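Shown here: the complex without one of its protein chains, the others still in place.
== chain A ==
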Amino acid sequence: MVISKSEAALALSDIEKTTARAGVQRGYRIMGPILVLWGVIWAIGYGAMGVLPISNWGAVWAVLDLIGIVASIVMGRSASSERKSAYSWRVALLALTAGAFVACTFSVLRPDSGAAYMVFPGLLTGFIYIVVGTWRMTRLAWIGVVIAAATMVGWFFFLPYIAFWMAVVGGGGLIAGGLWLRSA
């Protein structure tokens, strides 16, 4: 069998596209359970914000975030067969960067209500998913759109119940999104 240069280039391009699709599907499989985990963390964290005084919010989220970051690293490492240390560093760096960004934004803008503290992380999470998803993982971008939109609906229409809104709609949205990714 003789294969021309253009045929070979076409075949290599097909291989590249299929490999990229497989990479996206693998990413969904790894990220699905992690999103479910964060959905549960959101539900607990925002639920706690709805019932506890503002002075306890920081401690609640410090504990939940620590659990979430460690569990994300463990889940990702066990699901990903390659470059485990690179994955752990990336997750840790992303979490630290997001945390630092939220803290800096609050420090500069100084929100005057507890509701703003609750809503901003939801918007940021939605934005990050949209940015990451736009490159390769379309489903992640859609989850980001839903989380950001749900957050704004809560801000405009359910402000008195925003903590519980974020717990149920935000947390529930992440859980549903994680299950959707896992089914890909």
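Convention: a residue touches a chain if its C-beta (ideal position, glycine included) is under 8 Å from a C-beta of that chain, and two chains touch if they have at least 3 such contacts; residues count from 1.
Criterion: contacts and distances are computed from a predicted model.
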* Per UniProt, what's the omitted chain called: "Anti-sigma 24 factor", "Sulfurtransferase complex subunit TusB", "Transcriptional regulator" or "Carbohydrate ABC transporter permease"? -> "Transcriptional regulator"
* Which of these touches the unseen chain: A:I3, A:L52, A:V74 or A:A100? -> A:I3
* **chain A residues that touch the omitted chain in the full complex** => 1, 3-5, 8-9, 11-12, 14-15, 18-19, 21-23, 25-26, 81-82
